[in-house]
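One structure is given below, encoded as structure tokens.
Below, a portion of the complex is reproduced, with chain positions unchanged.
Going in written order, the chains are labelled A, B and C, and every chain counts its residues from 1.
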């Protein structure tokens, strides 16, 4: 059985529990990172850990150890769990760090102990997304708007995500398979519940500036890969008009890397097929990590049927 | 030892734990209510349960039972725990209902089971607030702004509260004992991390409209009690100017009922003493529940020293 | 054949045409009113004409005659057309007044002639709405937001309505029969593409203030009728939360008067049935005009099947 790390101890996954008085539960007061492996090697783990420590800093949570130690612990958790995964199977490594156990009262920062550090792995289950690599998904705008940075900066990767959950439910009113496009207060494209959004028009790959959305590691990777394959990129405000009239649209996120969207609010994107540049960048990503990202997901889907 | 209700079972408080895969932990996807007792009788439990079911509805969480059954379960939890409480001691009854255990994936609504219903009691510990009944607290404006209703309506009483936690930390930079006044995106007074805000000027008790803040049960009680004692009330937008120039300012929340503020951003409110009308309403509240609210808290403080 | 009034002349409906150089076509530069009859008597025609002249004033369009003469012309158009309508059939009387024919150029106000005054009647076809009287409709929030008053005040009843048309298409992505709820820039409920929105909670009928939406004559009628039947009313900001948690929701508009909504964004409103107070006001309206509004519509539906 998979083992979960909780504040210094390894416990079997089905015993991985925390007190209902943990601020993770009482306040959603948890910062987080999700890293995936390719061929069992964590992808850009240092970048994820680095961002985790930015989130910890801004939220004033003391994880009890520095980034180097955190990286070491993470590698230990990975190794302890590797026997549970097949050779072709990749892992999701998730960090959740809450401020710790606290009783409600006048000062939310008073705690009875230190932070709760949780690290778990999960099989990188892509069956829900796999067919989108070929068909593309249906991107749909939610009615609700992103939490503005002056309330809670999206770059603090956190677990107070009810707003995202409700927005995602709204888009599923249009299509149960829809993937959400959440706008900011001015109507600019912000982000998906767990990823970033890109539009390709006239050969240029464009995505909103990071201020407005999670500064995703996958987003960063796409910007780098595009440059590598000679496709110009631009970080600029986008509005629904830009998605409606784009030649290609895709999402990026840690698990699926790139998810093409071939429909936006009921209308075809471009010619309604996964776009050339989207495929090009996805291929470059596969090359970078030395395995076929799409194939792995497709295989999973076949086995699950 | 106190017993906690978790989805049908009673467990001792120190074993009250939930899976780290519960959406309570992974998404802050929990609705909540806090009710307090006066002389062991829950205050307006029906109103709290009613509001809980509004939160459940808007978040599309199915608690698995209706409000009547929930009230019955709550009373059972209360009774089971009463032996743990002294005669003069009151309780806090807290409901937390999350969407339940779920593995991450493309659809956040897919769950392996039903909602996680948590009900626990805690001693109504007022030592942190008790001295404010006499001295008044220091109300301080946070730098961050409330989450706007188009992102997540504050009337959904929820546990995705990292934004409130960070705002409260900001005000404690000014004064470690400060109580936060969070403004909305336009700079209007919205709410405190766990309560509502009132200003008394020229004999009129004023508070922001409920759209802008949690429609608190204590808030509602103050509006009723003010009417009872002949003080006119008004629900209207307030700005910091209104608090600076008010004769009296106070907060309301379930645990302390009314907490006077005698300082605002470093300046005295009125003459710097707890105001006449504030006291009048607080007395009316004590009368309503048949016990001296202030005395109970003060005693606690004495015993704790 | 029905006759249409165009700037002083009566023409058969199928010849009722205007130049493609009319600013009605080139700029959507048209103010409008829609009045319906009950038993062939126009309902509150004076109020409609009065509002029409407010729209004319603010848009600086000179209709070429005053409100009294306009009312007289309108009655003439009605009389001329009455023979075309069955006894049980009611009429829609529509005014469209554009600035007139103009060639494009540096000054949009230069015209070759006076305003184009169009008045036509149409059978009050309610077949598309009739079943909603019994079942209630599905109210759905659009992704797009209302045009703010600082761009174009919604109280100018006008024909530059592409924004409303696109918003209505968005809600039909959720449900082809859905009726749109358009929010303002702050996420407050504003209006429907052609009507106002009401929520009934705890026995109080509430609707947004007129500044935020067309100050509808039907809206006004509901506020008067509610008072008549002893139901308190309130003009206040509403948010989606208020519609989700309302006991009853309904729309008002000239053709259908009142259209109950029993679903909002996929969730039942109240118990999912048309509400008691909604029915009460609808009945009062029928009483006021001396005919059964619902019955008339239902009959139409039966005949059309």
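Simple rule for what comes next: a contact is a pair of C-beta atoms (placed from the backbone, for glycine too) under 8 Å apart; a residue touches a chain by one contact, two chains touch by 3 or more.
All of these numbers come straight from a predicted model, not from anything done at the bench.
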Report summary line: Since all chains are copies of one sequence and 3 are in place, the complete assembly in this file amounts to a copy number of 6
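Assume only the chains that are shown with their structure count from here on.
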Query raised in the report: Taking all residue numbers at the chain B to chain C contact, is the shared part over half or under half, that is, same or different?
Result: different
Report task. Mind checking the centre-to-centre distance between chain A and chain B? Centres are C-alpha means, answer in whole Å. Result -> 33
Query - Residues of chain A touching at least two other chains - result: 145
Report summary line: Seen from chain A, its contact residues with chain B in the complex are 4, 6, 16-30, 34, 58-60, 92, 94, 96, 99, 103-109, 118, 120, 122, 125, 128-129, 144-148, 150-152, 156, 158-166, 168-169, 172, 176, 179, 185, 193, 255
Report summary line: Per the touch rule above, chain C residues touching chain B in the complex are 183, 186-188, 236-242, 244-245, 267
Query raised in the report: What residues of chain C sit close enough to touch chain A in their complex?
Result: 140-143, 145, 170, 173-174, 183, 187, 240, 265-266
